[in-house]
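Sending over a structure as structure tokens; questions will come in a sec.
Showing just some of the chains, left in place.
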Amino acid sequence: MGVSLGELAVRFGCELRGDPEAQVDHVDTLAHADSRSLAFVANPRYRQQLASTKAGAVVLDEASAADCATAVLVCLNPHATYARIAAVLHPFPAAPPGVHPTAVIAAGSRIDPSAHVGALSVIGEGVVIGARTFVGPQCLIEDHTTLAEDVRLTARVTICRNVEIGARTIIQPGAVIGGDGFGFAQEGGRWVKVPQTGTVRIGPDVEVGANTTIDRGALEDTVIEEGVKLDNLIMIAHNVRVGAHSALAACVGISGSTTIGRRCMIGGQVGIGGHLAIGDDVIITGCTMVSHSIARPGVYSGGIPLEEAHVWRRLVARFKRLDSLATRLKALERHAPGHPDQEEDDD
Amino acid sequence: MGVSLGELAVRFGCELRGDPEAQVDHVDTLAHADSRSLAFVANPRYRQQLASTKAGAVVLDEASAADCATAVLVCLNPHATYARIAAVLHPFPAAPPGVHPTAVIAAGSRIDPSAHVGALSVIGEGVVIGARTFVGPQCLIEDHTTLAEDVRLTARVTICRNVEIGARTIIQPGAVIGGDGFGFAQEGGRWVKVPQTGTVRIGPDVEVGANTTIDRGALEDTVIEEGVKLDNLIMIAHNVRVGAHSALAACVGISGSTTIGRRCMIGGQVGIGGHLAIGDDVIITGCTMVSHSIARPGVYSGGIPLEEAHVWRRLVARFKRLDSLATRLKALERHAPGHPDQEEDDD
């Protein structure tokens, strides 16, 4: 299904330099593209490939346009424009409206006639499924959960009871939304389970990655605001709130009752403690431990890059003796000629 | 379904100060509670809300009782007492005894008539399911696995062959119990799979979080003792033993053949090496790497809190030059007037 460059230019607000009748029907890299491919350049380091690309057209910005050997679609934000065009050329596989005969549907659910429910999915009592929503095969939607319109549960998604999912939200396979939070009271060296009576509310335009888990709240709800993007294998504990348009990379863990602000970017494997408040526009690089709240926007880090093992062992040994190092330095300072104790190192 | 405060006081051993006929029917926070709500205070920092709460009753200890504007249920351990009352007000959703017609049950399984097996679950040969046990929808229980009484597999739990699950144990969706351990022999730069012939034994009163994995033993069994609580996305490798009443937060990884003692508390994202022995009553704070055994009870840490990126980069640069720093310090000490080498830094 080809689309002409002229149509793409009009629809996505690009300036076309090239033949408006030429068609593209798929996306590809600059290096592999052929005359039916659309490619893009968002990162200057790929600009050098523009001279030799065989792409039917390239989405790029004005600064790169002159370097390109083929037709170009010039725009201000080539990555976003490319993403939109790619969604036209590569739509989600079509799914017929209706419920697959092997799905198990409880009484009292309301499934919009334009929605799709796939093979062997289970829909609980009182579930509401909105217009054009896609529930892939082997999904489980427990009682009284609501999916808004155009939601996409790709396949084998588990959504526990009473959860709310906003419009256009996409959830990848294996994700578990609304499992019990990790709440226990201690009593005589044992643990007593605290019923988790809250739920999970997920806003519109969210994406949740494969095998990510979002626990239901203990009393109040766990909330994922609109536009949040969660990668795979992320843990969102009970009563967490993630602010709108924040993006969390894979393997991040957020402990209970912590609040993440809007437009934050959290790198992979970051661990965030409980009952903290991370403000808006905070960027945390990968593998960082966050043990206190962060009020100010900015970039924060906490990971130490690796070394060859024999070098690293020596550094660790030095680190473990930092206290002695500091004490010895202080002793030297005390005896230094004409060198008063100008810095106090009091701890 | 309301319960009178008088009944709660008798059943849970509280001293009631208030109207014994008044009823509550759900739990809530102090701030959101209404006259039908039961709330609690276990943490002193919430005591200030007691004066203004609209709760029907509050579970708290003697020290907090005087501050409360409403009826109180006074007890020694408000968190545990609250947990027990909440379980009465918010029981698990009822499930009828019997096997859902869409479940697939192999020959030779023994399912107690009071047990529930949900839609599209698969039960293998020789499986034993105890009284009142709940097997939610889309669960998989492979051959010769035994579930004791009152077990709760909430939904979509995978339990592989020959596994034993103790009474009252709760397993959240997506958990995989008894997948093959990661065992391979090296041979000429390739890996030969070592059959994992052990299994997993889980004691009573355990909880296993969503998408957590517990691998079967290589030869002997992987063992989770009674009362252990495992959060989401935890990895328990083959031949690990976790001692009774220990609690592990999300994203913890425990490598093969390691033993964790009783009543340990392990913070989120802690990584524990293989073939180690962690004793009883050990607390390990989040994001810590454990590379040696721990014999003594106590609190152990290994994570470094984050800094703004530009500060952190400087610290890392300093860290990477610690060896030179120590050498320079030693040189200074050697030349210090009247300052002998009193500390040997031999490495």
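In order of appearance the chains are A and B, and numbering begins at 1 in each one.
The rule is short, and it goes like this: contacts are C-beta pairs under 8 Å (C-beta built on N, C-alpha and C of every residue); 3 or more make two chains touch, one makes a residue touch a chain.
Since the model is a prediction, treat every value here as computed from it, not as a measurement.
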item: Number of copies constituting the complete assembly, 2 shown; value: 3
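Everything below uses one rule, namely that only the chains that are shown with their structure count from here on.
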item: Mean-CA-position distance for chain B and chain A (Å); value: 25
item: Residue ranges of chain A in contact with chain B within the complex; value: 104, 120, 122, 138, 140, 142-143, 156, 158, 160-161, 174, 176, 179-180, 182-187, 189-195, 197, 211, 213, 215, 219-220, 233, 235, 237, 251, 253, 255, 269, 271, 273, 284-285, 288-292, 298-302, 304-305, 307, 314-315, 317-319, 321-322, 324-325, 328-329, 331-332, 335-337
item: Chain A contact footprint on chain B (complex, rising order); value: 26-29, 32, 42, 77, 79-80, 82-84, 86-87, 89-90, 93, 100, 102, 118-120, 137-138, 154-156, 170, 172-174, 205, 207, 209-211, 227, 229, 231-233, 245, 247, 249-251, 263, 268-269, 286-287, 303-310, 312-313, 316, 319-320, 322-323, 325-326, 329, 332-333, 336-339, 343, 345, 347
